[in-house]
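The complex appears here minus one protein chain, its other protein chains still in place.
When the chains are written out, they are named A and B in that same order, and each has its own residue count from 1.
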Amino acid sequence: MTSMRAKPNQVSRRSLLRRSFMRPPTEDRNSLIGHSRVIPYLLSGPAIFMVSLLLAFPVLYAIWQSTYRAEVIGGETEFVGLQNYIDLFGDPAFLSAMNRTAIFVFGCLILGISLALVFAFALNKAGRRLRFLRGITIVPYLVSGVAAAVMFRLMFNAEFGQVNRTLEFFGIDGPEWFSTPSLAMVATIIAQVWTDLPLAVLLILGGLQTIEPSLLDAASVDGATGWHRAWYVSIPLITPQLAIATVWFSYGTLTSLGVVLALTGGGPMDATRTVPIHLYETAFVELRRNEALAIVVVILALNALLTLIYTTVSRRYDLRS
Amino acid sequence: MSIVLVLALVAFACSDDSGTTTTAGEAPATSDGASGTTGAPDTTGDPTTGEPVEITVWFAREYLPPDLFASLEAEHNIRVTYDVRPGDNMLPTMLDMRDVGEPLPDLIEDDSLTTPAYIAAELYQPMTEYVDRFAEEDPELFETVLPAVWENGTFDGEIWHASWQSSYDLIYYNVAMLEEAGVEVPFESWWGVLAAAQAVKANNPDMPSVFGTGSTSEDPLFYWLTNFGAPFDGAVPDLTSPGGLDFIEWAQTMFEEGLINPAYVVGEQDESQGAFINGGGAILQDGINAGLDYMAAPGFEYGDDGWLSTPMPNEESGEQMSVPRGWSIVSESEHPYEASLVLRYLMDPVNGVPRYLSGSSTPRSAAILADSEVADAQPYFTDEIREAFFGVSAQIPPAVNTREVGAILIDLRDDLMVVGTDESPEEVAARYQPLLDALND
Partner (left out) sequence: MTTHADDTIQTSSPVPPRATGGLRRRLLKILKRLPVWIPLALLMGWTILPILITLSISFKIPGEVYSAPQLIPANPTLDAFREILARQGFKGAFVNSVVVGLGTAILTLLVAVPAAYAFARFRFRGRHLLLLFTLLPRLIPSLGLMVPLYRLAVALGALDNRLTLVVVFTGTILPLAVWLLVGFFQQIPRELEEAANVDGTNLWLRIRYIVLPLAVPALITIGVLAFREAWNEFNLVLALTRTAGNRTLPYELWLLQDSVGFANNPGMAAFAIMTLIPFIFIYLRIERYVVGGITAGSTK
């Protein structure tokens, strides 16, 4: 089914590559010849050490401190066990924040990953002259959330914003974005996706670029059209990158504070009051730091759960590792 | 080659930029012109070593001319280091610093309403003694400071905080539109404002936002409730009182009559201000500082051809309030007297005027506000307004839970003026009051 294009006698790097891809995925083999068992630990040591110190330690700290509570601001903290968590899940404000965050995250994921896929595929096919677009794509990622919020407030302004003007051009009545609870959520999702999209595009594009073209050629020889090739061949091949992009995107949206706060401040009637905003208020307005750490732990647990789900799902579809 | 450059940059990064003993900006050894400070005997400087006393100051907002402390350092044996930090983060940060043993600053600036929280956290020390010394040692300067500065910071008989600056809202209005509608200024009451807005709207039915506010978050709510005469228990207003219900009805009517724009209410500031400038609004409640930006608005001038200002009405209750911020001496400070000298220095018109002109909120100083440069910059600060500003003794209620109350009031605002509700004022009050009262438990 595959065609070997290399000249038969030339054992070039390229032919090695092709031949290796033509083989079915191999069993994970033992360490390469001639190396001690110590080396992998040495190589990964610094990274493990840094992560332990800088990330794992704060996680443990957060879990530990979330079991305490201070009676008075700045006063002594006393151990309360899981009381902070019990109170948290009994707090209707927190539960609604969770609800809204779920809507927010899934909205961002659906919009973001779809757009990322579309843009990445397009960029992959872009002719040489259009390559500069790759550079442009990353720009939103370098802009701070607050600056982005300023832009989007203007864009979604009901009187003169570009969004409504475009809608009116198509004959649709431009709505009041920021004073309508549900629409405020939509606007916030769009703003959030705008700032984080470049990451997903970069990751997915990177994955697309590592697809061996002969695989795609083979598929088209078999009669697959562009769409088929994309859906049945390319996407499964980039499952690892898709998984990373999804994890990172949902992490970014689940913890996003700057954009939402600057854009809607929590939204009309708390419509966009997400968990990070609730966290911010618990920590800095109510000055209840231990309770805030309980929220942090909950966010962490949610993120971890989502990550495990994504990676398990992706492993099922992964053809290559 | 580029690798060398990169490595050089990284090496640069490794060097700690120690800024702890310098003030930002180059401070000349002596300052030009009058030192303007006190005729006080120089009792500063470390008595044993004669070394300068190090004072650390934390500002919550900027507006600092670069050589701010130059003449203070020349006069007294004090060296000042300052930093600017987010206000809402100051208290938690200081708690952490204290836990860990990092040295705390000596003098900090924060909103006056936060004072009880700091007192509860034992982060402030009383400055009553130093205020008395101030009055003794420099009576001339002391008298330019409004008494409210000390009063607003007094708790349990001690002065904990100097409420030196304050935000204070005015009503800005479009002269032509109000004249056309036959409205008389000053407004007698908030219902009078409503009537004025109705009259303007009758002439301009498509106006996006006849009435708007330029001040943000919970401040307008506290202004209104105070003006309407709702009593406060700590920071919690009584919405069920006649004043509270009156306010709710007023807000609902503003919404129902289309006198406000819900999207602008949520936006809190930008949209309303923009509308006022370009003719999309006629009456705007905004702070004194905003006037400086209105002065610069193209095509919309201060004066009878453009806009004028007037104090907020308070006929409903006779009470006015302001939103002050100011300075306190930190409990751990070893040099509270020197810290108080820094405070005096900031209050001196020689320093206070440039600071105000570069954008801080309004200092409660008769001298600074009488300064000719200041008067030129803000002609809209009329005598009437000055009188009102000087007469204000009430402040946004200082309490540990003020901001939490504010969050609920913002929900109330959204309910009444953004989304709208059909309930009667009593029903609305009945819904929100328990939430508010719960904060005081």
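Note that in this section a contact is a pair of C-beta atoms (placed from the backbone, for glycine too) under 8 Å apart; a residue touches a chain by one contact, two chains touch by 3 or more.
Bear in mind the structure is a predicted one, so any value in this text is a computation, not a measurement.
Enquirer: Touching the absent chain in the whole complex: find that residue among A:185, A:271 or A:299.
Expert: A:299
Enquirer: Touch as defined at the start, partner being the missing chain; which of B:51, B:102 or B:334 qualifies?
Expert: B:102
Enquirer: From the list B:233, B:293 or B:334, which touches the chain that is not on show?
Expert: Considering all chains, including the one not shown, the answer is B:293.
Enquirer: So which of A:70, A:93 or A:143 would be touching the chain we can't see?
Expert: A:143
Enquirer: In terms of residues, what is the contact footprint of the unshown chain on chain A?
Expert: 13-14, 16-17, 19-21, 26, 28-35, 37, 39-48, 50-51, 53-59, 61-62, 115, 118-119, 121-123, 125-126, 130-148, 150-152, 154-155, 157, 160, 162, 194, 199, 202-203, 206, 209-213, 226, 240-241, 244, 248, 251, 254-255, 257-258, 276, 279-280, 283, 289, 292-293, 296-297, 299-300, 303-304, 307, 320-321
Enquirer: Suppose we count only contacts with the excluded chain; which residues of chain B make the list?
Expert: Touching the missing chain: residues 6, 9-10, 12-20, 24-25, 61-62, 66, 83-86, 89, 93, 96, 99-102, 167, 214, 269-271, 273-278, 280, 287, 289-294, 296-298, 300, 359-361.
The criterion applied here is as follows: only the chains that are shown with their structure count from here on.
Enquirer: For chain A versus chain B, what separation do you get between their C-alpha means, in angstrom?
Expert: 40
Enquirer: For the complex, which residues does chain B have touching chain A?
Expert: The contact residues of chain B facing chain A are 88-89, 91-92, 95, 98, 117, 120-123, 208, 217, 262-263, 265-268, 270-271, 280, 400-401, 403-404, 407, 411, 414-415, 418-419.
Enquirer: For a test of understanding, state which residues of chain A touch chain B in their complex under the given definition.
Expert: For this pair, the touching residues of chain A are 72-75, 153, 157-159, 176-179, 181, 184, 264-265, 267-270, 281, 283-287, 289.
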